[in-house]
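Let me give you the structure first, and then I'll get to my questions.
Subset of chains shown; positions unchanged.
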Amino acid sequence: MSGSIYGKHFSIATWGESHGKGIGVVVDGCPAGLELCEEDIQKFLDRRKPGQSKFTTQRNEADAVKILSGTFEGKTTGTPISMVVFNETQRSSDYSEIANYYRPGHADLTYDMKYGFRDYRGGGRSSGRETIGRVAAGAIAIKILSSLGVDIFAYSKSIGPVNCDPEKFSREEIMNNKLYMPDAEAAAKASDYLAQCMAERNSSGGIIECIVKNMPAGVGEPAFEKLSANLAKAICSIGAVKGFEIGDGFDVATATGLTNNDNYEIKDGKVCKLTNHSGGILGGISDGSDIILRAAMKPTPSIASTQHTFNKQGENIDINIKGRHDPIIVPRAVVVVESMTALCLVDMLFESMTSKMEDIVKFFR
Amino acid sequence: MSGSIYGKHFSIATWGESHGKGIGVVVDGCPAGLELCEEDIQKFLDRRKPGQSKFTTQRNEADAVKILSGTFEGKTTGTPISMVVFNETQRSSDYSEIANYYRPGHADLTYDMKYGFRDYRGGGRSSGRETIGRVAAGAIAIKILSSLGVDIFAYSKSIGPVNCDPEKFSREEIMNNKLYMPDAEAAAKASDYLAQCMAERNSSGGIIECIVKNMPAGVGEPAFEKLSANLAKAICSIGAVKGFEIGDGFDVATATGLTNNDNYEIKDGKVCKLTNHSGGILGGISDGSDIILRAAMKPTPSIASTQHTFNKQGENIDINIKGRHDPIIVPRAVVVVESMTALCLVDMLFESMTSKMEDIVKFFR
């Protein structure tokens, strides 16, 4: 009955509801001596906050993070880091209607089934605002990865029917458009598609891709704690994710051994893989090449079109959800995918430190 | 550095290598009073054992399981259940060559990167035989689910380019053909395709689907311990799985809110979902409808065709892997997907027992 704690070594405990007093996270397991200030966290939170474009909620929220513990003189002390974003502009009146019925595609019904009742204001704990804690903690994980030379970035790979063209991939472009797509042309087309969705009181799904460069080899454990398995859980724990792929993903189903195996070659004394169908992981263990993963995200369930459901009185009703809702979850979730990937990688990196006796003996010498 | 333990409540610890003394599992957390004998386990193991068809390894292994502890007078006692399958027909000579080079698509290289050396005989711990422990434990989990009225089954949904036709779905057919497909026609076509793969010294991937009926509602925890997230980890921990879907999976990326949301209707006083795009899970919590998941499995990496790699001396070499290998992993992995799904569900069912105070008060009254 406790599902808000993540990570074995770098553990985080998130808390908070959409319209409660605030949203926060406690990070337990951050090593001592990492330089850390609120701005390090804020810049990641700003990528997920509403009001960035016409396709994101126009709530004027600062979402300013405060660090309440775990740092001293600008550095982490090794003790728990508590971070909080206080909710400032709660407009509960917007949501009063949903107290009484069950929105299709939302967790309203399952929360009631599980707990007997729910905090219905803005979706309560099942709101997208829950990800604030993930991103705040993820910012620290990314900073740790960066100290180890690991480079991680995510982007919108497709929005509805609009796919990025791999030929036009530009990492710089990702931060240039509000949809976080690495292909400016695709971003323009996707923008048109989303405008159409909104006009039709509808919403769109999409795919997020995350790439990790300079990953150390040997990370990930055999059997149940494969790196791929832990990444799958980390990513599928994000609301709205319905599918996960590593490397070639579902394309392997129609591939053959000849097309799917990555052959090796020694070049200049170094091991090279001639292809990377495996997405950087073999047998659940990183091989040092790029880790590539994807998440399929469902369309925003809150749409203005008429939907059929029932209310607490057990009556069949038609509803039209009011208020302004993003027509797509993907762009704001890009930083969440990046964060969850980083949280998983830091945890697995730490786990891998005890793989070999000789490393341990050297460590304690 | 410990990855062979799975489950928080119904915990299993698997062990064993392909060519060691045996393969086994310890189940810690099985409730007392479940009737259990070796035959209950054996019938599941028989579904994954080699030699069932021309597409599976022709090793003549009994893979007979022994229960070493945890039962008394035909029932589980609540203490750990240790099960073992001793390896009988080890032909290490078949594998001596692979000690010296790194097979593409296998974990040979990553094990060496992680541990400094490896038990190369038959792939050691990274062999498919590792799943024996999962299936033996899964058989108990399935028996528990069955006691609770939960019905679980998996099958081969596609093999290479051959898909089952949903119109021709027959649950009975699954056990009728050696490919565990629910569509006899598709099974025949797939059989031809696999024969062709073998003739070409090649192998094929495919997709396994698992369906869970009569799942209690309210199972799965918010945030990180969503039922979908835990299923993703359970399934992606199986070797060769490169993709995971729940409900509509990657199709949600091109869906819209209108097509993807499952509307509700009260019929005869009961809540019905008019569709089940969500695959039985909303907000990470089961809603009582069918859970539907899929796993994409890569082609068998061991193929007889020429591949490029390097050896321990750092030389680039061409290899042709000898010995007989299944041209596809999918059919024998069907029972493994079923087992991992069951292990995850039992664990999450137990977790959900403390969701509500009134249930707890009633329990201890």
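Letters A and B mark the chains in the order given here, with residues in each chain numbered from 1 onward.
The rule we apply is simple: contacts are C-beta pairs under 8 Å (C-beta built on N, C-alpha and C of every residue); 3 or more make two chains touch, one makes a residue touch a chain.
None of these values were measured; they are calculated from a predicted model.
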item: Where 2 copies are displayed, count of copies in the complete assembly; value: 4
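Just so it is clear, only the chains that are shown with their structure count from here on.
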item: Superposing rotation of chain A relative to chain B, computed on C-alpha atoms, to nearest 5°; value: 180
item: Centre-of-Cα separation between chain B and chain A, whole angstrom; value: 26
item: Chain A contact footprint on chain B (complex, rising order); value: 1-6, 14, 102, 104-107, 109-111, 113-116, 125-126, 130, 158, 160-161, 197, 202-207, 217-226, 228-237, 239, 241-258, 260-266, 269, 271, 274, 278-279, 281-288, 296-303, 305, 307-310, 314-316, 351-356, 358
